[in-house]
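Reviewing the structure listed below.
Of the protein chains in this complex, all but one are displayed in their positions.
Let's look at chain A:
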Amino acid sequence: MVSKWLIKENSYYDSVTLMIITKEIEARDDVENAVVVMGTDLNKDLLNNVGLLNDEINKTTANDLIIAVRMKDESKFDEILAKVDELLNKKKSDAGEDYTPPTLDSAIKYMPDSNMVVISLPGAYAAAEAKKALENDKHVMLFSDNVTIEQEKELKELAVSKGLLMMGPDCGTAMINQVPLCFCNKVNKGNIGIVGASGTGTQEIMVQVHRMGGGCSQVIGTGGRDLKKEIGGLMMTLGIQALANDDNTDVIVLVSKPPAIEIAEKVLKTLKECGKKAVVDFIGGDDELIRKYGFIAASSLEDAAYKAVALAKGEEPKDAPIFTESEDKIDKLAAKEREKLASNQKYLRGLYSGGTLCDETLKLFTKEFGGIYSNIPLTPEYKLEDNKKSYKHTALDLGDDEFTVGRPHPMIDSYMRQQMIVKEAEDSEMAVLIMDVVLGYGSNEDPAGSLADHIKLAKKKFADRGQYLCVVAYVCGTKADPQNYDEQVKKLEDAGAVLMPSNAQAIRFAMKVVRGVIKC
């Protein structure tokens, strides 16, 4: 194997473009490792980890493009460089001929009445641009992570002082004036406003609201750290006030991982003052506190949507059904799957692209089974020793940092999940494989298609051993999403997966298969 590299100075490309090119080069049979990145410190660490860092590369800056390859035959390097050029040029021509100003200042001059700045720059640069946008009275959606909590506090305090949205950092989902931003589903217009601190949690509620015949007025993202003590729920509080003043919003839904108690009280107090009906899902948090303030607590993301839709119609909210189909029908379906399993098959394995969907699975599973291993465990004793090696019952969040270094998020690129499906299939003790498929803007154009062959492959491995693999999937999407929802469902069904209509129902079904009929 030989290592070759090329540095192109002053050639900036965004990380997703480069990750997709890296993947394409790495897929060649004559290439062992390929890294096509900008010369940031993080990327230099990545190059170092795969043994491709050298003194020359170490001197590059974040504006220099690095193409580094370890391959069998160095005479092929020119061919590889030509391929990289071709892919980069294709990206440029796909981008069209619209005017693209070089700075935020020039963009504001060009479109002075712009009102929202969406930022997904590398974290080291993102906060400064967000501050500049706020100083120019623009609302901000900050998708980038690697922004410090001190910077977040400063940005949010500035935004609150001006009555502006500062969604993020690490905010992946928002819908403002019916326009989905970043990772977001297309849903009906309606009178339910959502303030969410968890991206796929918000997406699941939006999707379920839509399917239940309800609709959303505004969906405000806060970023995952907003309800930490250091930030104090600044953006959730502003979001509640904004929805309180909004005539098109009758019902407010809050969704977040359990906040610090004093922050939960602060947020609930603001919600009380606004006087609108509300459903709160502090996923796995203190429901009594929510009820103390007179609000409705939700037992799952689907339940939050179910109760919000009832309130929005002026009806008395009830608990969402455990299953949409009759329990008898579900039990028969589960029994049919279970009877095909061999006696040694007993474990559930979850491969998730949505962090909050994985978290919800961990919580629902733990209630019934006592615990489940994960890379994002509910308690430290269930932390996997090696996050790429499942142990007993395991559910993984493949969008977590460890799995995404140098690769696009699994909602964009299924590569990591494809690899993990094949790997899990080696374990003859696995009984059920469960996964989410998240549709909407920002997500892969054909996520189900990119997973179907690997599901079939995993099922074949089990069949070859005289076993059976039960695959349970949930498609978080609507028929209005840019992917074709019905086709996505069909591709998974054709691959042999059992489809459930919500994340909560998917894990409940999987639990029935793993243990027989359970009490939910």
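As a working rule, a residue touches a chain if its C-beta (ideal position, glycine included) is under 8 Å from a C-beta of that chain, and two chains touch if they have at least 3 such contacts; residues count from 1.
Note that contacts and distances are computed from a predicted model.
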item: From "ABC transporter ATP-binding protein", "Germination protein, Ger(X)C family", "NADH-quinone oxidoreductase subunit N" or "FdrA domain protein", the hidden chain's UniProt protein name; value: "FdrA domain protein"
item: Touch with the omitted chain, as defined above, among A:L52, A:I176 or A:L357; value: A:I176
item: Options A:K138, A:H393, A:K459 or A:K512, residue touching the unrepresented chain; value: A:K138
item: Chain A, residues in touch with the chain not shown (by the definition above); value: 10, 12, 14-17, 38-40, 61-64, 91, 95, 98-104, 106-108, 110-111, 113-122, 125-126, 128-129, 133, 137-139, 143-144, 162-165, 176-177, 179-182, 218, 238, 241-242, 245-246, 248, 441-442, 482
